[in-house]
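Every protein chain of the complex appears in place save one, which is left out.
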Amino acid sequence: MADLFDIQLLHMTLRTVVPVLLAALGGALCERAGLFNVALEGMMLAGAFGAVVGSFFLGGAGWGVLAAIAAATAIGLILAVLSLNLRANEIVVGISLNLLVVGLTTFLMRVVLGATGTFHHPDLQGLPQWSPEWLQAVPVLGRLLSGHTPVVWAAYLAVPILTYFLFQTTIGLRLRAVGEHARAAQTLAVNPLRMQYLAVVLAGVLTGLAGAQLSLGQVRIFQENMTAGRGFIALVAVIFGRAHPTGVLLASLLFGLIDALGIRLQGVGLPSQVTGLLPFVVTLLTLVALRGRGLNRQGTA
Amino acid sequence: MPDRLTEGLIDLLRPLLAVLLGLAVGAVAIWATGHPVGEAYAALWNGAFGNRTFLGSTLARSSTIALAGLGVAVAFRAGALNLGGEGQLALGGLAAALFTIYVPLPGPLPLVAGLLAGAAGGALWALLPAWLEVRFRVQLLISSLLLNYVAVYSASYLVSVPFRDLSGGGALAQTRLIPEAARIALLPGTRMHAGILITLALSLVLWFVMMRTVTGYEWRMTGLNPDFARYGGVDRVRALVTAMLVSGAVAGLGGAIEVMAVYHRYIDGNLTRPGFAWSGLMAALLADNHPLGVLLAAFLLGVIQVGSTGMERTTQIPLEISSVVQAVIVLFVSVRIGADLLRRFRGRRAARG
Partner (left out) sequence: MSRAPAIAATGLVKVYPGGVVANDGVSLRVEPGSIHAVVGENGAGKTTLMNLLYGMEQPTAGEIRIHGEPVAFRSPHDAIARGVGMVHQHFMLFPSLTVAENIVLGREPHRFGRLDRREAAARVADLAERHRLPIDPLARVGDLPVGLQQRVEILKTLYRGAEIIILDEPTAVLTPQESDELLAVMRHLADQGKTILFISHKLAEVLAVSDRITVLRGGRVVGERERAETDMDELATLMVGRLPAPPATFRREPGAPALRVERLWVRGPRGEPAVQGVTFTVRRGEIVGIAGVAGNGQSELIGALTGLVPAAEGRILLDGQDITRLSVRERRAAGMAHIPEDRYRWGSAREASVADTAAMGPHYRPPLSRRGLIDRSAWLRRAAAIVAEYRVRTPGLWARAGALSGGNLQKLVVGRELAGDAHCLIVAEPSRGVDLAAAAFIHDQLLARRERGDAILLVSADLGELMALSDRILVMYEGRIVGEVARDQADERQIGLWMAGADLPAGDPPGDPASAQQGGDAGA
């Protein structure tokens, strides 16, 4: 049991949690602005695909990251236009977008990349892993913190930055006000739509990074439906973390630890299906423990 | 009286317009791949209807989509956002397979028992999110969604380890074949099976239940305005639980029929990979949760899906284009383009009069 929890496991947790964390931060921003974003899964998947296409065709992981952000933001903007401007049900739109992205990325993978199921290519540039010597020299922490991609660093830096943004800036204040009581905000000449669009675009950036980390960070492949429910776990992390960046970080770390532990246990002989369902069971149990005390939103079909 | 006609036309117009727009987006995608659009859509039509075999496949797939969609429609009508169709379908299929394999019954009983086991499996799994909502106030939308993964992984484990068929070397994660007596007959030379009759009958039954029974009335009113239902003496918990039970049972039946008619065993991934549950959800959204409309919508989606397989064979356009077209259709339906604006305008005029 002792060798289950070691630096290696924590290192893996820090890394594997990043897509969920980034997506959940994006979801938290939307939630704060009053938009229940079920499309996180699709935005992240679009990001993962965009990253591979950008990196492959433009010849650099940096381009990949930009393309990932563009793709995820595009999906987010569709969500915003349909549910905010055209008043479609945000849950229906979110679900449909998730399905759209699964189909579209698979379709495009075949048309653009000429691959079925999984795309990998020796020329596909992944995100660099950052291991400066000075960092490696630090005991324990050095091993924990080196070998991560810049996106991993960005994800953890995003937590304090977003906390500052939400709670210390005027824009953050207005964004929260809109999410809490849009009509009251409107009476104070704060435009709710503008704040909600801002949240969606920021969520696009964050989920785009999440997708890039997924397809260019952990591995260097694109796989059909490779987000595999991470967007939904992120959604629960938003609820569990009460849409506060720190809370979201803690919730994501919990789920990430379970995930990493699962992968580790697989090595000990636990079937992959059991480790696969573990994060979902833990997620459900946290919801039960919350007993509706998290964010309480009701949608209708 | 002309108003009633207009209302009906508006109800039909909306999905129709959405389908046209969806096909238009598909045409753009086809054009982008460099294929002539007309030829591609002709290939799609041919792939869905070209011969007995194709038509059989189309109907078979539509049937399972319809069952998944009927399950969604029942739940949505009652205001329960059941997104757990995937798990309910998979566990229904697994329950049918295991029950017929391991509980030997005489005569035609295995057939009935298999279907019942499938319905029960789906219903019990659907009960879980309902219970979580009533007892722990966990949003049904999210719990049912997450439970899909739990169900699919669990089913995968069960057929990979304890119930794996080891007879042929055990290369595949699948159960043994179900007994002959439990198999649903196929139309020779096609994949069209007698289960389609069950689907047709069930959609009529569900239409009847929704529109002509007290339970259905209470579901609909709870879905439309829970306060109104409560005011009229409707028990909300009862309405939620019964709707989820029926919803899950119908989806489970879909899985059972797929297993008992097409594969004759539960094969890991065969009920989830084709996306029956999500297609069913789309069919329900498209048909505005009307049981007979779900049939039509499911048929449309079946045509697009099976047809695009044929299109891929003849034109090399990836069949995934069908997912794109379907999702676009649902998106357009969700914004209630045009038609709804018209209705709202008419409603406002009526309110003024």
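Order of writing sets the chain letters: A and B. Residues in each chain are counted from 1.
The rule is short, and it goes like this: a residue touches a chain if its C-beta (ideal position, glycine included) is under 8 Å from a C-beta of that chain, and two chains touch if they have at least 3 such contacts.
On a predicted model such as this, the values are computed, not experimentally measured, just so you know.
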item	value
Option from B:H35, B:R164 or B:R230 whose C-beta touches the chain left out	B:R230
Residue of A:L86, A:I171 or A:A289 touching the missing chain in the full complex	A:I171
Of A:V140, A:L188 or A:V268, the residue in touch with the unshown chain	A:L188
Touch list for subunit A against the chain that is not drawn	168-174, 176-177, 180-181, 183-185, 187-190
For subunit B, the residues touching the chain missing from this view	1, 3-4, 7, 211-215, 217-218, 220-221, 224-225, 227-235, 346-348, 350-353
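One rule holds for everything that comes next: only the chains that are shown with their structure count from here on.
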item	value
Distance between the centres, which are taken as Cα means, of subunit B and subunit A, whole angstrom	29
Subunit A - residues contacting subunit B, complex	78, 82, 86-89, 91-93, 95-97, 99-100, 102-104, 106-107, 110-111, 229, 232, 235-236, 239, 271, 273-274, 276-277, 280-281, 283-284, 287-288, 290-292, 296-301
Contact footprint of subunit A on subunit B as seen in their complex	29, 32-33, 76, 79, 81, 83, 132, 136-139, 141-143, 145-147, 149-150, 153-154, 156-157, 160-161, 223, 275, 278, 281-282, 285, 289, 318, 320-324, 326-328, 330-331, 334-336
